[in-house]
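Complex shown without one protein chain; remaining protein chains in place.
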Amino acid sequence: AELVVGFSQIGSESGWRAAETTLTKQQAEQRGIDLKFADAQQKQENQIKAIRSFIAQGVNAILVAPVVATGWDEVLQEAKDAEIPVILLDRTVDASDDLYLTAVTSDLVHEGNVAGKWLADTVAGKPCNVVELQGTTGSSPAIDRKKGFEQALSGHDNLKIVRSQTGDFTRTKGKEVMESFLKAEGGGKNICALYAHNDDMAVGAIQAIKEAGLKPGKDILVVSIDAVPDIFQAMAAGEANATVELTPNMAGPAFDALAAYLKDGKAPAKWIQTESKLYTQADDPMKVYEEKKGLGY
Amino acid sequence: MQASSDNILSAVRIDKGFPGTKALDKVDFHLQRGEVHALLGENGAGKSTLIKCLTGAYRRDGGSILLDGVEVDPRDTFEAQRLGIGTVYQEVNLLPNLSVAENLFLGRQPRRFGVVDIRAMNRKARELLSEYELELDVTRALASYSVAIQQVVAIARAVDLSGKVLILDEPTASLDAHEVAMLFRIVRRLKARGLGIIFITHFLEQVYEISDRITVLRNGRLVGTRNTADLDRRDLIAMMIGRELAAEIHAVQAAAAEGGEPRYRFRNYGRRGRIDPFDLDVRAGEVVGIAGLLGSGRTETAEVLFGAHRADSGTAEIDGRRVELSSPRAAIRQKFGFCPEDRKTAGIVGDLSVRENIVLALQASRGWTRPISRTEQNRLADLYIRALDIRTADREKPIKLLSGGNQQKAILARWLATEPEFLILDEPTRGIDVGAHAEIVRLIESLREKGMSLIVISSEIEELVAYSTRIIVLRDRAHVAELGGERITAHQIVEAIAATNERRAS
Amino acid sequence: MTSIVRIYLARLLPQLIALAAILIAISMTFPGFLNLEIQNGRLYGSLIDILNRGAPVVLLAIGMTVVIATKGIDLSVGAVMAICGAIAASSITSGHSLFETILITIAVGILCGIWNGILVAVLDIQPIIATLVLMVAGRGIAQLVTEGAILTFNDAGLIFIGSGSFAGLPMPVVVWLVFGVLVALLVRQSALGMLIEAIGINRQASTLSGVLTPVLLIAAYMLSGLCAAIAGIIAAADIRGADANNAGLWLELDAILAVVVGGTSLLGGRFSIAASVLGAIIIQAINTGILLSGFPPEFNLIIKAAIIVFILVLQSPRFRTAFAFLAVPRRAAKTTEQEAK
């Protein structure tokens, strides 16, 4: 019989998330897997409910993109008791690793780190005031990308984070917060770089910078994370400088691992890390844009 | 006056002001043990306010209250209840969503093992109400009963709460003769037990029937306290309104309507479950009175005629032309008007000013795109405030702050402003003082003389006799008799109600 | 005329005081706050940011005020914003002219309002729940239109509505100013305002007086839908893309808050559009102030809560009466003295 896999997705809060969903469905279709999709509307309790329902239905495997790291032990144990392998997508959990088959994720701290390194290398010792647009307060990407970035900056005394505020991962808030940063820092004259926890906020902030009469990408360097198509357009226009890719195709490696496991019981590595690739203006942004724009971002 | 030892409740120099009004100005009031003390005055004289100050519903600005010679200061009505003061406030003040039994025993439900003993409570409630000849399902929500029944429940509750003092603020406004007689029997019994009873009403017959002493307020001031036996009716009215009243209700027979074709013709008109189909003809310049016992379907008749409840059988014709009275709006388009009985929930728009309440129906019928100019609104409001003698500080006062009787007049003004040709009045004189009462009766007559057709529902048979050219008697949601011409006398009406009663019984 | 102005001022006084207090508080912590300069032919500065960023909530609050006056509430405005933003973006990218796009979008917003209105007025569903249906489903509809992605566009005309300027003011400010004045005029120069208040205070009495209750109720929700549509266009134009996932998210709460800060009772009845607009500006001033203050974001909510409680306490009837007593203690004391003698 064909393979039935349940997929508990966090929700649809961003274009990146939509792309992940699209790709997961595509990948499942290519492999002839019957994917049961459940959108949790950003709520952990809904994810737990969904996993329990999957167990009750008796699916063959479960994919989860956990909304938060904690609180999974019990339900994962239930899945294990029911002998249903669970694979974590794009974020890991705070649970014993024998409760799941494998985790296909990128390293969020590493992403921040890559962005920070790029900035440190780019300014090369010149003094530089950085403003930071954080993700949703309390969300793990916001915490980890901040941490990684700060790690990369430590030791570079010329780089200083002067303002850091949440932009909720959205364009609108990114723009609004950037406007106030610009006002607060002498009309933007004191700002040399912007670090945004995702591209959407960066795109919003770029507009704010332009409206303030400055040139994003030149007067203020812009580095962000995710590598969604729109940031490549901005890079092509010289308005953004760098982005760190978070691939939305987590499901491909996950299905591969699952297939191998089901075929001959070969347990994959506990962590399949996706690449955190850095793109800059030098990487032919328009070409990447064309590649990416059909992926449901 | 010094508080004598016989006084069970004394109020000394009570002051109470509202923004823009001095509702009570150093009012003294002494209630003796074992007396029924009528508290009288025009609408807005301050009667209800005094009651509310005595029972802690309002904080008074000054003065003191003595209960049994001891100074008390009830901070809220709960405390007043504990002190043994039971009160029926003006307008039914019970909770429509609670069951009858819960309303009766709110705050003192019988308990067993720490939880409310619902069965005992319902039993006690039934016992309590049986004294009032009410056989109700006490578990049903109060809202499912008529205003009159709610009133009786409110009285039963207050009586049950009153260890020392019972206060009744216009308890009889929505009761008919039968219920009133029953209430008086109970009041007499309590009086014999030594309670002090304060009784507020606008029915002077009732005052003379039941009260021992009378205190009159006017414009928030004490006019005086007299023994009922020593005060004749004319003097009492003079005390209340500060002048002689030309005539109360002139009990003259209204001119019988000239023949002529009826303008309004309802055939087989009715609505299932509410009012049995009836035929009704009304001529121009005619007042059709509707009489009946409580719950006989008078209000339902009015509501069906006005389209508030759509008729599901029969036809309506005006001047021989078929009309659909499917909604109040449709009725208003045919120049109908309707003053509802329950002014608090169906009449006033509380937070709007007196002016806005008066122009509301006219504005609604003109549609929102054609606003009545402010000057015109002011003119209309002033006109009717003067014409109906509405007592208000100014026309911009929110109507909910007016006294009950004055609210009623403002609603009447709302309809008069639309210049209706067919006006339905459901208990128009309820809660209205003698002076205003006479004015409204006069108004009804003058409207009739101008050629308007009126339907008037009233529990006051005397009043119906005074202005009706014809009377319909209702019973059990059906029109059962019609009296006209010579036959319109109080006696005949009572007979008609009773006769149909017997016929049903047999 | 002057007396009307005075009545107006008296009504708006608490809001004006609150706004002034907040602006002063911000400018004390952040000195450059009140600076205004002309840049690229338009006013530029934090004060303008407040007016500009406040545009969506101001617009939503205008519609919300009328709905609340009818004793209703409209939880769906955030979702309707998202729907309309998505419709606008997809219409403009599929080649419709700006005029057509705006027309279609506004029609969709009004349609959403009619849906809510019918649920409330005809099916007699409680407003919170009736509009909750569209609040939940509406965001789904918006995402359906954009397929969960941010639908970007480059139409200069549409972008102009979001970030252009007119007479030195940002377009969103111009839009809400003009729209607010229009609605206020419409409501107060016709009998609409009074009839709506009457419905909100006593629906039964109003119906019995011949007020066309269902139609007016539906109209109120239509207005709210219209406001949400305009807010949706502005929000999309601002970021040059329709973000169905996040546009207007939780803004319904801000709009309700604005109405209440503006002093309109949630129980329906008396309302003031101007006061609600001020309320929305107050809320945006708080938000902008927090951003300028440089506190870590963990504190945003606490600061906001504290300021809101403070403003509401100042406005509460109890506090005002207590204040009135403090203002006239002398006379009161005198009368009691006299009485003692």
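Letters A, B and C mark the chains as written, and numbering starts fresh at 1 in each.
One rule holds for everything that comes next: contacts are C-beta pairs under 8 Å (C-beta built on N, C-alpha and C of every residue); 3 or more make two chains touch, one makes a residue touch a chain.
Rule of thumb we're sticking to: contacts and distances are computed from a predicted model.
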Omitted chain (choose from "Dihydroorotate dehydrogenase B (NAD(+)), electron transfer subunit", "phosphoenolpyruvate--glycerone phosphotransferase", "Sugar ABC transporter permease YjfF" or "NADH-ubiquinone oxidoreductase subunit 4L") - UniProt protein name: "Sugar ABC transporter permease YjfF"
Left-out chain, listing which of the shown chains it touches: A, B, C
Sole residue of B:89, B:338 or B:368 that reaches the chain not shown, by the stated touch rule: B:89
Which of C:45, C:140 or C:294 contacts the chain that the document leaves out: C:140
Contact partner of the left-out chain, one of C:27, C:190, C:265 or C:293: C:265
Among A:27, A:92, A:113 or A:139, the residue in touch with the chain that has been omitted: A:139
Residues of chain C in contact with the chain not shown: 119, 123-126, 128-130, 132-144, 147-148, 253, 256-257, 260, 265-267, 297-306, 308-309, 312-313, 316-319
Residues from chain A at the interface with the omitted partner, ascending: 6, 9, 11-12, 18, 21, 35-39, 41-46, 48-50, 52-58, 68-74, 94, 136-140, 143
Positions on chain B where the hidden chain makes contact: 57, 76-78, 80-81, 87, 89, 93-98, 102-103, 106-107, 109, 111, 114-116, 118, 139-141, 144, 272-273
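As a convention for this text, only the chains that are shown with their structure count from here on.
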Topology of the chain contact graph, where touching chains are joined (line, ring, star, complete, other): line
Farthest chain (mean CA position) relative to chain C: B
Central chain of the complex, centres being mean CA coordinates: C
Chain A-chain C separation of Cα centroids, rounded to whole Å: 34
Distance from chain C to chain B - Cα centre to Cα centre, in angstrom: 43
Chain centre separation (chain A, chain B; CA means) in Å: 71
Interface residues, chain C side, partner chain B - complex: 189-192, 194-195, 197-198, 201-202, 204-212, 216, 269-270, 335-336, 339
Contact footprint of chain C on chain A as seen in their complex: 12-15, 17-19, 21, 134, 137, 163-166, 168-172, 175-177, 179-181, 183-184, 200, 203-204, 207, 211-213, 230, 296-297
Parts of chain C lying in touch with chain A, wherever the complex brings them together: 30, 32, 39-40, 44-46, 49, 53, 143, 147-150, 152, 163, 235, 238-241, 243, 245-247, 288, 291-292, 294, 296-298, 300
